[in-house]
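Read through the structure below, which is laid out as structure tokens, and then see the notes.
Every protein chain but one is kept in place in this view of the complex.
What follows is subunit A.
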Amino acid sequence: MPEQSNDYRVVVFGAGGVGKSSLVLRFVKGTFRESYIPTIEDTYRQVITCNKNICTLQITDTTGSHQFPAMQRLSISKGHAFILVYSITSRQSLEELRPIWEVIREIKGTEEEFPIMLVGNKCDESDAREVQSAMGENQAKAWKCNFMETSAKTNHNVKELFQELLNMEKNRNMSLQLDGKKNKSQKGTRKIKEKCLLM
């Protein structure tokens, strides 16, 4: 179990093309597929409340690291919670999550409970659907994790996904809401953060 720090680290996994980055972008920036620079660390951060304190939600997008088991292992060992993303338009993308789930279990052990969400993204593309919701749900049950379908494109269930993930954490009490205010964009959060610092 990683040390209880001021950061809460969420790691996002999924095969190429399932929309991991879009999902993270949609959540962090509120936009879909805008020009994106990967090396600016702030892009991944979001301020949340944790045990009535301010804490940083850190999202590690593993895009591009699928060929490097080492990088995945590194992210897993430092992560607190995990999001496993597949595309509902590709059965293959769901199947490709299995080895990752196994690695997470192996590194994190089975004694400790840690939040995992299985996410079927691209649920706006219902015409091309290959994975039925029930199938995702069953898989989630087998893996003892929660399940949700999202669309980064239409912003369906994106914020809900992260909130649900935080709710699953039993060791801390966390929320995306800051002082009951909605946390709409990064600019907004920064303002709120400043206010909190003043207090």
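The rule is simple: a contact is a pair of C-beta atoms (placed from the backbone, for glycine too) under 8 Å apart; a residue touches a chain by one contact, two chains touch by 3 or more; residues count from 1.
By definition in this document, contacts and distances are computed from a predicted model.
Enquirer: Not counting the visible chains, the remaining one has a UniProt entry; which protein name from "Geranylgeranyl transferase type-1 subunit beta", "Aladin seven-bladed propeller domain-containing protein", "Rap guanine nucleotide exchange factor 4" or "Ras-related protein Rab-2A" does it give?
Expert: "Rap guanine nucleotide exchange factor 4"
Enquirer: Determine which one of A:I54, A:I107, A:M135 or A:M168 touches the chain that has been left out.
Expert: Per the contact definition at the top, the residue touching the missing chain is A:I107.
Enquirer: What residue numbers in subunit A mark contact with the hidden partner chain?
Expert: 7, 9, 16-17, 21-22, 25, 33, 35-41, 43-45, 58, 60-61, 63-65, 67-71, 73-75, 77-78, 99, 103, 106-107
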